[in-house]
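Only one structure is covered here, and it is reproduced in the block below.
Of the protein chains in this complex, one is absent; all others appear in place.
Up next is chain A:
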Amino acid sequence: MQVREVIETLGLKLMTHEVPVDVDVIGGYASDLLSNVMGQAAPGMIWVTMQGHQNIAAVASLIGLSAVIVAGDAPIEEDTLKKAEQNDVLILATSLPAYDVIGKLYELGIRNVK
């Protein structure tokens, strides 16, 4: 499964420009604690969070995540998107609550498997 299909199926808003969406999603992770994400998420995973500040781009880039979904209409700082674009990080947004996003990802067959 590629990020493009996830965007289309869940109706996500693509927040970053010029970052390719034809990227493989190998699994998923959800947490708002950045250290927890860094300790537990694996490269290629899609990350569901309610955080919208710049450090989500740094964390996603360091791990090599396939995309970040900011759920529940959580505000995303302009600088987050700038930093994400500089580091080839895909940021997606939705008004869906995190719970629903994760459920839908699970339905698509995306698991928390490294």
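FYI, a residue touches a chain if its C-beta (ideal position, glycine included) is under 8 Å from a C-beta of that chain, and two chains touch if they have at least 3 such contacts; residues count from 1.
The definition used in the following text is that contacts and distances are computed from a predicted model.
Undergrad: What protein name does the UniProt record of the undisplayed chain give, "ATPase/histidine kinase/DNA gyrase B/HSP90 domain protein", "ABC transporter, ATP-binding protein", "Proteasome lid subunit RPN8/RPN11" or "MalT-like TPR region domain-containing protein"?
TA: Checked against "ATPase/histidine kinase/DNA gyrase B/HSP90 domain protein", "ABC transporter, ATP-binding protein", "Proteasome lid subunit RPN8/RPN11" or "MalT-like TPR region domain-containing protein": the hidden chain maps to "ATPase/histidine kinase/DNA gyrase B/HSP90 domain protein".
Undergrad: With the missing chain put back, one of A:G11, A:P43 or A:P97 would touch it. Which one?
TA: Candidates A:G11, A:P43 or A:P97; residue touching the omitted chain: A:P43.
Undergrad: Among A:V3, A:A30, A:I46 or A:I63, exactly one should touch the missing chain; which is it?
TA: Once the missing chain is taken into account, the touching residue is A:I63.
Undergrad: For chain A, which positions touch the chain that isn't shown here?
TA: So the residues of chain A touching the unseen chain are 32-36, 38-39, 43, 49, 51, 53-55, 58-59, 61-64, 79, 87.
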